[in-house]
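Excluded from the complex is one protein chain; the other protein chains are retained at their positions.
== chain A ==
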Amino acid sequence: MSDAVHSDVQRFLDRLSERSNARGAEPTWIAARRQAGAARFEALGFPHRRIEAWKYTDVRAIARGDFHLATDADFSPATAASLTLPLEAHRLTFVDGIFAPALSRLDELPNGVQLLPLSRALVENHEALVENHEAVGGPLGRLTGVEFSAFAALNTAFMEEGAVLRLASGTIVEKPIILQFLSRAGEAPVMSHPRILLEAGSRSQATVIEHHVGEEGAANFTNLVEEVILERGAILTHYKLQEAPLADLHVASIHVEQARDSRYTSFNLNLGGGLVRNDLVAELDGQGAEANFNGLFYGQGRQHVDNHTLVNHNAPRTFSNENYKGILDDRAHGVFNGKVVVKRDSQQIEGYQSNANLLLSDRAEIDTKPELEIYADDVKCSHGSTTGQLDEEAVFALRCRGIDEQTARGLLTLAFAGEVLEQVDLDVIAERVERAVAGKLPERFNLTGLVEAATALNEE
């Protein structure tokens, strides 16, 4: 390890020991994991581009950063209100990783739903939550071990806050559950290492919206680890709406474990962040399990958006379907790496994967790698990947009908994104993304106006 790299790692470890000293004693099982995480992180160091999984993503912006840890969750209620999704929902809000009770809504939780910040779940001997220690300590880190990546190890070393959601068998949650992460524009950049644990009991159903957003000008580092466990027949729809400020650095590792007949649907919508890396892994462990990955990434300026997905078909008769769309403008750099693995004896699998990319600028770049690794013969697997520009004939067709060029291009771009967005059941989210994409397009006013007009028409 070179000196510079070593000092980068050391800086994060120093922060960790400062934090540990300030925190004081904690239960041994947490301390032990923290230690394991720190040791692993120290051994691995930050990933570099000679590692295959990081070939196209340079994380030096994170490694060289000097991030502090936030100490409070103060946030202007007015700003928060403007950033919050206008949805009737149960909500947990975190400001720079710190739980903000004032901005959360935990009343009216239906029976069978347990939703609480991780800090409370980790506290030992807390009345009524005594069982949480074992219940949380058990699954925590089972899917995303410290071995997964240096960032997962770093998260384990720092983990303090996050969300725990548990659904009892047969619980159907009507209202969506929002996990909101706000990023503040402060004097010095901060880092947060949120840890999310979602456990859906058998035949339970819920919609979880993870929303990353913040004040303009913020430049913080978020390192998220998320473990999702779906028991038999559970149905979970998971939105990850990432609208972080453009200077934010965002790394997320999401692991999903699915038992028999469960269904997991992911919407990975990336609009913000300067450097974004998502790892989404699904383990289809029981027959009839189904995973649907929908993704959309929009990059502009010098944004770098990297999506890595992996589906492991560990059991026969499992199904996966993946559709990722990328739109890249200016000097944005997009990366897509999707992998489908069919294990030996996992017969009668269906696995589909599609990645289409639209380059709007000559200086934008996309690196894509759809992979298949198949060890069984009775399978139907396919993947497709395309990269291109807008169809000039389609642009011409629109212009013939009196639509100016910029608007025509904008409309076609929206239509390109539409294939993923029309799968989105929550109009609030679909419209928000549409507006963001339209608004970010060259002729913003025309298009935003168009979208608004269309929305208004729908409402009438």
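To be clear about the criterion, a contact is a pair of C-beta atoms (placed from the backbone, for glycine too) under 8 Å apart; a residue touches a chain by one contact, two chains touch by 3 or more; residues count from 1.
What we mean here is this: contacts and distances are computed from a predicted model.
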Report summary line: Name check vs UniProt for the chain missing from the figure, options "Peptide/nickel transport system ATP-binding protein", "Carbon monoxide dehydrogenase", "Cytochrome bc1 complex cytochrome b subunit" or "Iron-regulated ABC transporter membrane component SufB", returns "Iron-regulated ABC transporter membrane component SufB"
Query - Touch criterion as defined above, residue of A:Ile30, A:Leu360, A:Ala417 or A:Ala436 at the omitted chain - result: A:Leu360
Report summary line: Residues on chain A facing the left-out chain by the touch rule are 52, 56, 344-345, 347, 357, 359-389
